[in-house]
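Just one protein chain is left out here, and the rest sit where they should.
Note that the chains take the letters A and B in the order they are written out, and that residue 1 is the start of every chain.
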Amino acid sequence: MTQSRDHLAQARKARQEMQELRFASGRFCAQICRPQYPFASRTGPNRGKFSGVSFAMRHYSVFAIVKEALGYHQGWERAWRNPTPKAQYDAIIIGAGGHGLATAYYLGKNFGITNVAVIEKGWLGGGNTGRNTTIIRSNYLQDPSAAIYEKSRSLYETLSQDLNYNIMFSPRGVIMLAQTEHEKRGYLRTAHANSLQGVETRFITPREVKELCPIIHLEGPRYPVLGGLWQARGGTARHDAVAWGYARACSAMGMDIIQQCEVTAIHRENGAVSAIETTKGRIGCNKLGIVVAGHSSHVADMAGFRLPIESVALQALVSEPIKPCMDVVVMANTVHGYMSQSDKGEMVIGGGADGYNNYTQRGSFQHIEETVRALVETFPMISRLKMLRQWGGIVDMTGDRSPIISKTPVENCFINCGWGTGGFKAIPGSGWAMAELMAKGHSPLADEFGLNRFREGRFIDESVAAGVAH
Amino acid sequence: MLLLTCPYCGVSADETELSPGGEAHLKRFGPGSSDEDFEGYLFMRHNQKGVHFERWRHTYGCGKWFLAARCTATLEVFGTYSAQTPEPPKEIIAKIQAKRPDWSLT
Partner (left out) sequence: MSHRLPQGGRLIDKARTVSFEFNGQKMRGLAGDTLASALLAEDQMLVGRSFKYHRPRGIVASGAEEPNALVGLGRDARFEPNQRVTTTELFEGLEAQSQNHWPSLENDIGVVNNYLARFLPAGFYYKTFIHPRPFWKHVFEPIIRQSAGLGKAPKDRDADRYEHFYAHVDLLIIGGGIAGLQAALDAGKQGKRVLLVEQTAHWGGRAPVDGIELGGKSADDWITATLAALGKMKNVTLRNRTMGAGVYDHGYALAYERVTDHAPSVDAPRHRLWRIRAARIITATGAIERPLSFAGNDIPGVMLASALRDYIVNYGVAAGKRIVIATNNDDGYRSALVAKEAGLEVAAVIDPRPDATGDLIEAARSAGIAIKQGMAIAEAQGGKRVTGVKICAQDSDGSTGEVIACDAVGMSGGWSPVVHLWSHCGGKLIWDEAQACFRPDPTRPPLSHDGEGFVFVAGAADGHSTAAASLKSAQAAVAAATGQAVKSRLPKVVEPELGALAPIWIMPARAPIQKRAKMWLDFQNDVKVSDVQLAAREGYESVEHTKRYTTLGMATDQGKLSNINGLAVLADALQAQIPAVGTTTFRPPYTPISMGAIAGEARGAVFQPLRRTPIFDWHVEHGADFEPVGQWRRPYCYPRAGEDRHAAVTREINATRGSLGLLDASTLGKIIVKGPDAGRFMDMLYTNMMSTLKPGRCRYGLMCNENGFLMDDGVVARLDEETFLVHTTTGGADHIHAHMEDWLQCEWWDFKVYTANVTERWAQVAVVGPNARKLLEKLGSDTDLSAEALPFMAWTDAKIGGFEARVFRISFSGELSFEIAVPASQGLDFWKSLIEAGAEWNITPYGTEGLHVMRAEKGFIMIGDETDGTVIPQDLGLDWAISKKKEDYLGKRAQARSFMDNPDRWKLVGLETLDGGVLPDGAYVIRAGKNANGQNNVQGRVTSTYYSPTLKRGIAMALIHNGPDRMGEVVNLTDGKGGQIKARICSTIFFDPEGEKQNV
């Protein structure tokens, strides 16, 4: 197919030209704008400034699509550059998952730090960002959790517009079912807490549950539905798009996203981080952020400290796509299962995590079985649907099951990890807090999530609302 | 689904018969110990990507706790042994090193 190479060669040439062009704009933007905050936003401290995004990258819109359609979409440019690493950066983020990319994005957007590299072992968004069940909610019990998850949820509300990339945030509402008297009291308590935390939730009756989710079976012989905690502005989003949207915006700010680049060592000079060693060579940095869910202990070990974390597999599955039959997200914690329907029509299902240390991104079948059994009991109609695909991801489990956004024993080295089974919903808020922590040395959203809490015995325990003993 | 041999009853047990118990060979620190030691004992974990010494209980079998050396990256099991063992036994270490010469006990 030598001939067919011709048009490819042309396309490649065009690509290069466009890249050079963008490099120019990137450099231009980096030089001119770094002193100020280059990227306008509704939420950033630079409210009302010009939109740097629009001149740094091709604006997406229906008009752009129509225009490109005329040329059979041959003119679209890369969503993000594919640069070779520079020798030195103001800040390096290890891990181009949602949390890492969001951290980089808010470093640039909120603090004007754009001389940033995001280093990724595999492909961006390829970890838990692309493996979760995309649930977004902030109906947490404890103040620090409610604060960061609600910040995150509110950022999701406008993220498509901020990034000029449709991440399909769908605030369709989340119900957490109460199926024992004890669980009911737990969610009533959460509703009271949320009312003081500025999180809009409400405990609803079984009848309201049924109205919101007609396919649910209220009178389960074992665990009748006694009501539920309802967050109307919770929902779902398109997980890959979140990573891609942040990556595109970061690249447009002149940040370097370096994929297929594994970190092999972290260099320190008198107690402070100085550079990282990678499969693409040594890269210097003033500040380092480790944001590598699933491999946190592994990378922390390179920096010479230990973490209160164990890595375990969490599994999920989807059914074949069917026409819309469920407009809300339902979580049934007593029986260990939760379900929503994707825009594509698949029933997206998750359950509890496996119990043993595991880095294989595979889990054990009995957990899938337990989850499906629970949901067939809760939603009898899914019995005749089919499981299309099951998969697993590796999650960080901390000592209190709450995340860590913290300074570390190593100067200028920060870590963001331990999101356990709940990381996706936290991406924007986590990035926001991590960026502030890295830029200013502390962040009200992050302060309670420091590593020191384990030594002090100051835990953030969310299992509380679910409760154990009776 | 994992398969582990219970060193007490000799049964090659399905994971569904077992309960995992986390990292093995932790040294307990009680009253009088330093904050750092106590935190290390209770929370800090090696969490190796590789050979991991861990606790299991044959919950739906003989009910005994036992220890296992298992690779968390390949899930290969190098051996199981009595829970009343303060540190990894020589023969287990030998087994591991026979298969992974560059491995050493951290």
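Here are a few things to note about the model shown:
FYI, a residue touches a chain if its C-beta (ideal position, glycine included) is under 8 Å from a C-beta of that chain, and two chains touch if they have at least 3 such contacts.
The model shown is predicted, which means the values in this text are computed figures rather than measured ones.
Of the options A:205, A:264 or A:360, the residue whose C-beta touches the omitted chain is A:360. Although one chain is not drawn, the whole complex shows that of A:152, A:319 or A:398 it is A:319 that touches it.
Those residues of subunit A that touch the chain absent from the view are 1, 3-4, 6-8, 11-12, 15, 60-62, 64-66, 69, 72-74, 76-82, 122-123, 125-126, 130, 143-144, 146-147, 151, 157-158, 160-161, 164-166, 168-172, 179-182, 184-186, 188-193, 195-198, 203, 215, 217, 220-223, 238, 240-241, 244-245, 259, 319-325, 341, 343-345, 360, 362, 364-365, 368-369, 372-373, 375-377, 380-391, 444-445, 447, 453, 455-459, 461, 463-464, 467-470.
Although one chain is not displayed, subunit B still touches it through residues 1-4, 14, 19, 21, 28-33, 35, 38, 42, 55, 57, 59, 63-65, 74-78, 83-84, 99.
Here, only the chains that are shown with their structure count from here on.
Centres computed as Cα averages put subunit A at a distance of 32 Å from subunit B. Across the complex, subunit B is touched by residues 295, 297-298, 306-311, 355-360, 364-366, 399, 454-455 of subunit A. Against subunit A, in their complex, subunit B makes its touches with residues 1-2, 15-16, 19-20, 22-23, 35-36, 39-40, 42-49, 52, 54, 72-75.
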